[in-house]
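Every protein chain but one is kept in place in this view of the complex.
Up next is subunit A:
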Amino acid sequence: MALETVTLDHLPASQTVHIAYFRNVQNAAFLHSQLLARNPDFEYGFIDASIIVSRLHLLSAVFRAATTASTNSLITPNVHSEIIISLSPSNNISEAYRRYGISPSTKDLLVVKISGPDGPSHDDIAKHLSQHVEGDQLPVTDENIAPATDNSKVAKYYKLNGLSWLDAIKDQPQKRKEVETLVVGTLAVRGI
């Protein structure tokens, strides 16, 4: 039930990725204010789970942010805010924070921590999160993410409305898979 450390292919070994998922978060406003205050203890990627389609969607953004960090071409202050902009199909940073990042009204929250070799350990992060995030912690799986997804918001933000071939798919798992592929593709080609 705790913090998961994921190994992603093709990332420098110096970067370790930790992810966690909380539902029914009670203190989103507090976490949001810590981010705004740039409290270094709260350097996390806090993502509103309602715009996440699947685990792959989340990890794709993490991969892009970590790759960007390893080539020293970040366009935001740090790798964690880069995860948020990596979720966006546009280059508008403040819009990305508003849409994909935590807001005071966030109910379901995905948390990502990318730590370097001398960063905090898995146990430190797990402890810190369970102390400060008030919510029900669940494993980060497609099954757990699906109930939190707001499909109309996903369609709007990722411009999936009006694709007749997509609307024609009746099989829900298959449709979700197609949406996931389109979203991951949109993230990959951002900014061109």
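In the analysis below, a residue touches a chain if its C-beta (ideal position, glycine included) is under 8 Å from a C-beta of that chain, and two chains touch if they have at least 3 such contacts; residues count from 1.
What we mean here is this: contacts and distances are computed from a predicted model.
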According to its UniProt entry, is the unseen chain "EKC/KEOPS complex subunit BUD32", "Mediator of RNA polymerase II transcription subunit 27", "Large ribosomal subunit protein bL21m" or "Cytoplasmic tRNA 2-thiolation protein 2"? "EKC/KEOPS complex subunit BUD32"
In the full complex, which of A:Thr5, A:Thr67 or A:Ser103 touches the chain missing from this view? A:Thr67
Options A:Ala2, A:Leu56 or A:Leu74, residue touching the unrepresented chain: A:Leu56
Using the document's contact rule, name the residues of subunit A that touch the chain not shown here. 7-13, 56, 59-60, 63-64, 67, 71, 73, 163-166, 181-182, 184-186, 188-189, 192
